[in-house]
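Each chain you see keeps its place in the complex, though not every chain is here.
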């Protein structure tokens, strides 16, 4: 009996990742590792983090080979739920690398993050499927075609926003996406849209020290003479740009920059940071803890 | 005839630095370089920047050896003023490396920036004299003594702040400081104090992406789960932490940090950034352009 | 009268860049800036560097608008040669932004540097024309097509190397390239090939602290447990990987890496470093000084 239909668990490339979040208390690591050991799982990587051993939250990620496992997928998960997860009141999930995650992408006109994701996927750097790209413009349709990725245009205006979002959410649900990446999508997703999608959404935005708010932050950063431009990738919540941060980075700039060169340098940081955030998400390294992340 | 009393201009270590800011127009570089060439100055380094060749601001820094100069210091400066600076309406100054700048320091209880400056000065990394340190506490008096630096304590309370600031400004004026560094001085300088000092003041403060405001920014940064902590060195203006930025940098942090480790990592960035800003200021590399800096 | 056929010198986007290298002596900056000023050139940027004011080398880059110039291109260059360059025995050149440089590219099978250059060119980040890509394999032919770039395959074997190089050099000469970029081209260019090309050649290679030599440096770096992987972009000389360095950078790695993840992280550094080197070269910011570079 195989672990899942079409999944050969003796294939050495196939591993599973168990992620756990729960209230911290004694004995969690012992219970989990003993369960895995008992059922023949060969642990490759294991990470734990406790925000506070007294009354804090506990986070764990375990990656293990499937080839020694004595249970099929469904049995394994049911047994874990009963014997370990329920007693410790765990928020948990098992992901199988044999089933790559399905990533929806939303874009507008900027191509830098979008092309970076497509190229990395093609090169095998990101183990992911991309069943659908949705844009409010036609600009990047040709690029999607070049890389063989389905592209849908859903125009968004002031008047049709609610309707457009319903359509977008419907298309992503039909495409069966596991998460959505806003690769410089220049529209704010409503709370309704986020609930309609019902999957994690990752966004990338520019960041400065200090922060600049408003329509043209690169111009504001230019006028303030910043020496660094940065980018932040985060999970989207209803509060704009205030969701759990996954990854950040900066690049040095100097007095010679114009708003245009700041934007160009910013784009390079944006795509690097987004790619690292997406990779961490794909590898189940990011666990959300309130409004923060644990990135194993 | 010597360039200045006690200044031997044939000493190869002695150079002068001419800094210029003015409205941009054609012919500035030609006029300055011809003047220096005509009087035998041997240019070592030259930097120019124009914010916009049409109607922008022009900035220049020229460093030159004194040993070929055919004029004494006073004559040289008078001739430059008449022949070059006035026709172009320049804001200009000449600094002589034979006369190291005099740096006043203000500190409270944190020692990391303070000790870093003292050690770098002793090691010869900063070509500077430190005629006076003023603190509102006695904590760092022993450290000042260890490094042979005069230390004055001027307590500041809610009631005596205006008076205390007058005393501080008076002490710095008497000590003949060319600029003041706030090496984690935990009081805000009033506009009156800044005018009383009448010299540039450099401050260092922590910086985050996004920015956190209020009494305990490291705790706010911890609660938001930032992946970078940073520091910004800037010239002090009356508007708190909004003066021209000289230097910035960041350090990576992760989910394991506590507010305490964030502070510790932040301290390392703070002292590095402050040291670089002070060094750039000492070498006359920082020209202020409105609320921005040009750092050559 | 126009500066050159088809070149409208009143177009504000059109500037010229004058690069100069010569033995340092007094009066160079004055002579150059006076010449430009006299002929109505409006200087936008100016950089100088002297390796040693006594007996060293002097390097200069001046960028200026053409719209005030009182001479046509040929007259301007002839006058500069006679009045300035010859008296100072200068190695010099003027480049006009209206005539973008023509970049030849050599690739083998890795796509990361190649695609990065194509995407940046398309996005307008690199002001360059790409008249020809030559590969010893057919692998990247489709990518070249996607981006509308001419592609020629010239197979190289142990037996035909000299002949193949002659063919490659001939193709590049016919395509009129101003410089060639080895975007992970896995063959060593012979001295004869370099002389046959007669244009600058830029290479990118991985770099480690310490250095690892031989067939599989990422494996060697893995076995040594390095904490950084890096990349170096340099001009190619006959001595392998020992030409003047243009740009370098590193990325942090940890004990979890495999030789494969080291390579992947290394690729990201490689393409960033190569893109920065190519951009600096395109903007005439890189002046070669013996076996070093001055990068303005």
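For reference, chains read A, B and C in written order, and residue numbers begin at 1 within each chain.
Everything below uses one rule, namely that contacts are C-beta pairs under 8 Å (C-beta built on N, C-alpha and C of every residue); 3 or more make two chains touch, one makes a residue touch a chain.
Everything quoted here is computed from the prediction, not taken from an experiment.
Here 3 copies of the chain are placed, and the complete complex recorded in this file has 4 of them.
The rule we apply is simple: only the chains that are shown with their structure count from here on.
Chain contact topology: the protein chains form a complete graph, every chain touching every other one.
Of all chains displayed, C has the C-alpha centre closest to the centre of the whole protein C-alpha set. We define each chain's centre as the mean of its Cα atoms; on that basis subunit A and subunit B are separated by 43 Å.
Separating the CA-averaged centres of subunit A and subunit C is a span of 37 Å. Across the assembly, subunit A contributes residues 256 that each touch 2 or more other chains. Contacts from subunit B toward subunit C in the complex involve residues 26-27, 29-30, 33-34, 36-38, 40, 42-50, 53, 65, 68.
Residues 45, 111-112, 115, 119, 123, 125, 146, 256, 264, 268, 272 of subunit C are the ones that touch subunit A when the two sit in their complex. Per the touch definition, subunit A reaches subunit B in the complex via residues 49, 207-211, 223-228, 230, 232, 241, 244-250, 254-256, 289, 291-295.
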